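Data first, discussion second: the structure below is written as structure tokens.
The complex appears here without one of its protein chains, the remainder shown in place.
And now, chain A:
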């Protein structure tokens, strides 16, 4: 056996890569280049040797700050480019520029852009003011013209009413106006006005405030501006309203001006003389035209500058990101005593050592360093990280396993088996080759657009779907296979593999549901006979088939799990686990449920009528009784007694010996160390303080025993409940086929029964949506989740520890855009 397993070719996914802890001593002058090369290689995980130092106490903090500053500038430029709406279509290819060049260029560009922005801002502001002035002039003229007439007419009215209403204080505005001398000419009467423009949203409050402040002694006129004006702060277009306030008195004027200021309303003087107004309007218009031209030229200039920058931006951002990563990594290294070299520690896969050496040499050569970097392996205290080399096909399966827990270092990897078993278990629940074809089409679309999709950013849901495209592919293929076996195509049976073996008793076929069919020829060659659909024997047959099949799959699957625990124990050289865990577990499971599987197979092969429930129940209740008609094969009763005995022995076998043997081993190992306290005290001074070699675990027998007890009980109970849990394969498959039957018969066929096009169309649409959303999406999801559970719980708890941690090498490839 050992011979055989060792001769097998090594497989990357079986166990995680062998890792080694390395120390690199890097001369300071070539440090940057070496780290860059290592980042390109991406196979070394650095350990933070300065964990106790805060970020700004580290050596290369200034460089990190510089990078952060540069990425800030880059973000600013990117923002400007995006705001200007320039597409950075052509990315300029240029030879490697170094960081200093980029830094100076960036500073120049930023300065340039900021200057241009401030210039254009000033221009924009005066442009805005002029525009507002123009609008105010246009609108206010109307008010002034109309208010002259209006005021006059009111005046007359007032003169008539004033004596009768002398104590009527509610009309103070009119009253005051009346008291002024020379009411026909308002500018002489002390009736003044202020005109201006204000945001539309503030008008109401503004008016109210004015009313309050002047105690109602004012007249407020407003008209919406025709053009939107840009808000200088948010650079959004806002709607504004022109207003003209008439009032009297100097005090009111200062108050109103203050309120205008407080509300951010811009006031513009409008002359009352119409000819003057015309003149100013003309002036303003001509200046506006000038300014517009200047502004346009400025924007063109700016856009040119931005588009010249735009081409470089992506590349620069990438460079700065890498540079920052390099300095962040350098910050994890230690200076040695002489301050001339940096010392780094980290994990790397053994196969990568040559590549790392090579990268170190190249870097030393390229940076003309006198001294090469030294790489040597060290002993590590903590356990190594887990690293699987996956490709786009195996990666989603590894992810499925990792979602439960990352494998312990060099532990047997369940992902290898998951690759096939997972889609297969899914398909058992999702068996319908019509639905399978739909899934297959979806998976094929994703795979066909692989190159395009992998480069763009997808939503979280699409990303998940895209990441699992090969899972989807296998799931759909297996669904089609299982669908052919179940003979279901959107719940319709097809005669693919020849004619059915059954026929109705008479020509009318009325009693197919009640009495069943008669067999008249050789059995149907593959899968379920199509004639059974809707017949009396359909459900009993399918239920019995699927239930027994589920148990067979379950027992095989769990046996595989226990077998893997053997390989684990064998690999880690723990014969204790093999003898006192693997063997009794194997015996226990197989003497009960392995035997049940055997009975199922025998029953299938012989076509016996024996009741398997009865056999299994009375195997426990009265093992010595005669089996009677339920006897399937000769010698069944003694075999049952033997198996029962074996199962009973297996329980204490897996419970007691292991903790006692562990205790004995521990006692033997530490027997001669009763005076250990003195020794360790001396030894502590010699070795490094945080060394774990001196640290031996305290052996607590109670803890170990309780642990073992929990494990044994869990296994014994679990082997029953887990086997039952596999029955979900049957349940979900049944639910799926029944649901699709309902949609097919009660929706599609029902609608088709009418001779009305609209009803048929509605029926078709309802059927299509039900199929797409309920059967294809929700059922896929639920079958997926149940398959996931069967893997995580029923399969992996037999052997999988899953308490490792992932290998995260320092690599430029993993730097993403948001890691700034």
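We adopt the following convention: a contact is a pair of C-beta atoms (placed from the backbone, for glycine too) under 8 Å apart; a residue touches a chain by one contact, two chains touch by 3 or more; residues count from 1.
In this text, contacts and distances are computed from a predicted model.
A.B. asks: With one chain of the assembly withheld, which option in "Potassium channel subfamily K member", "V-type proton ATPase subunit", "Glutathione-dependent dehydroascorbate reductase" or "General transcription factor IIH subunit 2" matches that chain's UniProt protein name?
C.D. replies: UniProt lists the chain left out of the view as "V-type proton ATPase subunit".
A.B. asks: Of the residues listed, A:40, A:57, A:82 or A:377, which one is in contact with the missing chain?
C.D. replies: A:57
A.B. asks: Among A:18, A:122, A:258 or A:276, choose the residue that contacts the chain missing from this document, as touch is defined above.
C.D. replies: A:258
A.B. asks: Please identify, in ascending order, the residues of chain A that touch the omitted chain?
C.D. replies: Those residues of chain A that touch the unshown chain are 54-57, 61, 64-65, 68-69, 72, 75-76, 205, 209, 212-213, 255, 258-259, 261-263, 820.
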